[in-house]
Structure formats: structure tokens, C-alpha cells
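Here the complex is missing a single protein chain, while all its other protein chains stay put.
Right after this comes subunit A.
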Amino acid sequence: MFDLDKWQEILSTIKKNKMRTFLTGFSVAWGIFMLMILLGSGNGLSNGVAANFMNDAVNAMWIWTGETTIAHQGLKPGRPIQFRNDDYDLIEKLPGVESASGRYFMGNTRYSYENESGEYTTVTCHPELNDVEKMELIEGRFINEVDILQDRKVVVIGKDIHTALFKEKPALGEYVRINNVPFKVVGVCIEPGSTRNRNAYMPVSTAQKVFNGSNRLHNFALTIDGKTLQESQEIEERIRNTFARKHRFDVTDESALGMYNKLENYIQTMRIFQAIKIFIWIIGIGTLIAGIVGVSNIMLIVVKERTKEIGIRKAIGASPASVVGLILLESILITTVAGYIGLVLGTGLMELINYSMVQSAGDAAQQGETVFLNPTVDFGVAVAATLLLVVAGTLAGYIPAKRAASIKPIVALRDE
């Protein structure tokens, strides 16, 4: 196979027919280049959106109460529904629910430390909230089980609160006054995926006791054990049925019990991306076909153009096989090199875009404010596409080359 002399002959032919070489190579390089960009963008977009979803647990679910709108079991519509602590115990044990956190709404809360003060949102919670919302702790710890059991007056504050109240000073172990009640700061956190970190987290049991909450709760944040859309909908259904029975409202009454299922949302978004991916593939395959047609066309012309040369070569002693080999090896060499160039340029450009996106997004990118992430193409796909073009070029060259090599040298020589 490897015959130095043969390759020298091919290289000298390529060198002296630059236009032909360029045209053949260009259609391959362009096809691969476009394919890389298309697939890369698709992957980048899909990765970016997926990453945004990942900031919170994708299997998260939120449940809140409202007023009934449908009469049920003799009860009038317009009746408010209220969660209580026993509802938390109930939902926590429901099959399909992984972890649950209840929240009691406190309204406006004023935080003060020494001379600084400000109004911030207090999220009262169980330790499980961290499974749902995935806070990132800069210092200290999150609320834990003991805090709940002992109704400890502790608080985890957002980074912005820390900056506003404590400036440069450490907050850990200090006491802040929340609506004039001192709470010990046990942690400082940020929320990935958000630029505002103005929430503080407090054990729900403490909040109920200190701020007249009795045993009332307003919403639940859960993570559920459902991999598919159907599973997660089943769990949703189960929760709704359980509460409808307990609080005596119609199961179909959407305003009595509100639910937001992130998994459902995630799966639907991913379905859209699946569709976009298919669409991109269709365009990509179209681009490849255009490349194949381009290469085939050029190979046909090349063979036509070389008919006389083939005649001469045969007259002076070239066998048909050596003529076909010469043309095909030339085409394989050109398409492979060109395909590789297209591959490198395409992935290079995508890397450049990725790099500049990361640079310009800066901090925001780290916090998930990006729609474009890691726009790379599967290496196997890239190689397969290049191979496909090489094979197409070879086939497209083989048929006319074979024909040209089998015609009588005199006929080929007569071809002007």
C-alpha cells in the first residue's frame, strides 16, 4: 500500500492542480465546518439550559395553599386551606417524596446589627430545604435537625445581608436582631443561579414559636423520587389526593392547592431540546449531503478533465488499476486533509465562542446566567461525518475513474 514513489506522483499532481485541489477540499472542509458549528451550537444551547436547571434540584416540587373555588362535601367555595405541622409529617412520609421542608411566612422582617439594619426575606425551613434549593455555604453550616428539635434561635444569612449589616466583620457567632429578637448567625450562604442573596434561613419550629406562628405552615418544598414525567405526575397526583381528602376540597380544584413540579418542566424543556436537536441533525445531514454532492460533482469533472491524461498514461504502460488508484488516492488524500481542516476550524471556532462567552459573562456565568455552555461535538460523530465525506468522494470518483480507465486509450486520447 505505501509506495513512496506513488505518493510523490500524487503529491506532484496535487501541487500542480491547485484550483482543482482547492475546490474538492473546500466542499468537504465547508461541510464538516458547518456541521461542527451546527451540532456544537445545539449542544451548547442544550447544555446551557440544562445547567441552569441544575441550580435547583431538577426533581424539586413546591406546594402552596389557596382558597377553594368548588363546593365540596357540602362546604362552600371560598374557604381558605391552611397547612399545619401534621401536614408536614404526612407529606414527609408519603411514598415518592424524598425530602420535604415546610415554610411559615413571616412577612416583613427587620434585621439589625449594631447600628445597621435592613428589611430582608426570612425563609423558615427544615434542614431538607437544602436538598431542594441547593444553597452554597460560604461559612458555617445550614439549619440542622437539632435546631428544629430544640427550637434554637439561629439563622443562616445571605451574603448580601452579611455585607450590609456586618461590612467586613465576621458574622459567624454574632447575634442579629430579627424583629428585635436576637438570633445567632450560624452560616452565610449564596444561592447559585441568582445574583441576589438577600434571604435568611431560620428553623421553622423556632419561627412558629417566636413569631406567633402556632402550628401553621404556608408551603412545602420537596424533592421527589420520579425519574420520568409519568412517575413525577403520579407522585403529584398522590399528594393532591392526600391533601384533598384531609382538607376536604375537590381534587380538581387547582386554586385550593397550587403545585409546581420542576421535573415536569425540566422534562418538557428537554423535550423541546430533543426536537431542536433533531432539527439541527436534519440541517446537519442536509449540509453533509450538499458536501457529498459537491465532492461528487467535482470528482466527476476531475475525471472528465483527466480523460486524456488517463489515455496518455495507459498508452505508455499504465494498467487500469494504477490509473484508478492514482485518482482515488488523490481524492482520499484531499478529502481527508480537508475534512480534518474543517474539523479543526469548526471546533476551534466553537471553543473560541465558548471562551469569549465565559469571559464576557464573567461572574454571571458561574451563577448560571448563561444559555450557552460547553458547545462541543461528540468526537465520534465528527470523525464519522468526515469519513462519510471521504467515502462519498471516493465512491463518486471511483465510478467515473473506473469507466475512464477501462475505455481504450485511443478513445481517451481523442478526447479533447
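Brief remarks follow.
Here is the rule we use: a contact is a pair of C-beta atoms (placed from the backbone, for glycine too) under 8 Å apart; a residue touches a chain by one contact, two chains touch by 3 or more; residues count from 1.
As a working rule, contacts and distances are computed from a predicted model.
Per UniProt, the protein behind the absent chain is "Peptide ABC transporter ATP-binding protein"; the candidates were "Rhodanese-related sulfurtransferase", "Phage shock protein C (PspC) family protein", "L-serine dehydratase" or "Peptide ABC transporter ATP-binding protein".
Looking at A:His126, A:Lys262 or A:Arg313, the residue that reaches the missing chain in the full complex is A:Arg313.
Interface note for the absent chain: among A:Arg110, A:Arg271 or A:Lys408, the touching residue is A:Lys408. The set of subunit A residues touching the chain not shown comprises 5, 8-9, 12-13, 16-17, 308-309, 311-322, 406, 408-410, 413.
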